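Read through the structure below, which is laid out as structure tokens, and then see the notes.
Removed from the display is one protein chain of the complex; every other protein chain stays in position.
On to chain A.
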Amino acid sequence: MATETHEAVGEGLADAMGVAAHEAADAAPGMPQLDFSTFGNQIFWLLVTLVVIYFVLSRIALPRIGAVLAERQGTITNDIAKAEELKAKAVEAEDAYNKALAEARAEAGRIIAETKAEMQADLDAAVAKADAEIAVKVAEGEKVIAGIRENALVSVKDVATETTAAIVAAMGGAADEKTVSAAIAARMKG
């Protein structure tokens, strides 16, 4: 029964496919893969296909892709080498910069120290000169003051003598000059 059904299905299939398929189905019920009448056709077209693919690949596609890959590899290698070179240059430049900077700093330090020393020397000289001038001026001033003070004392004595004589006269007495002077001298000492 099962086989009958199978055949029936096969028949229905074959009817649907038309006469050619009908023959094929008769020859190989079930698997078209085992229909040997089509083998020649498949093998012929397979060989044509493989030959075409082989020539397309070996003549055009594979050399081209191989060349592209090699070229890319070369480009990458070159770029890396160039990048390394540039990096080395950058490091070199940085070193040079740092060195120049250090030199400039040292130079600046030196100039500052020199200038400072010069200025200090100038300053010291000026201070010494000023000190000397001040000392001279002070000495002069002191002399003047001493003179003034002496004069003042003398004047005070004169004024005191005159005033005393005047007072004594006013009181009706007569004072001789020597007694008055001695008394004032005695008073001023005290």
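Note that in this section a contact is a pair of C-beta atoms (placed from the backbone, for glycine too) under 8 Å apart; a residue touches a chain by one contact, two chains touch by 3 or more; residues count from 1.
To be clear about the criterion, contacts and distances are computed from a predicted model.
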Omitted chain (choose from "Molybdopterin-dependent oxidoreductase", "DNA-binding protein", "Multiple sugar transport system permease protein" or "ATP synthase subunit a") - UniProt protein name: "ATP synthase subunit a"
Among A:Thr49, A:Thr77, A:Asn151 or A:Thr179, residue touching the chain not depicted: A:Thr49
Residue among A:Ile60, A:Ala117 or A:Ala130 that touches the chain left out of view: A:Ile60
Absent-chain interface as seen on chain A, which is shown: 4-5, 7-9, 11-13, 15-17, 19-21, 23-24, 30-35, 37-50, 52-54, 56-58, 60-62, 64-69, 71-72, 75
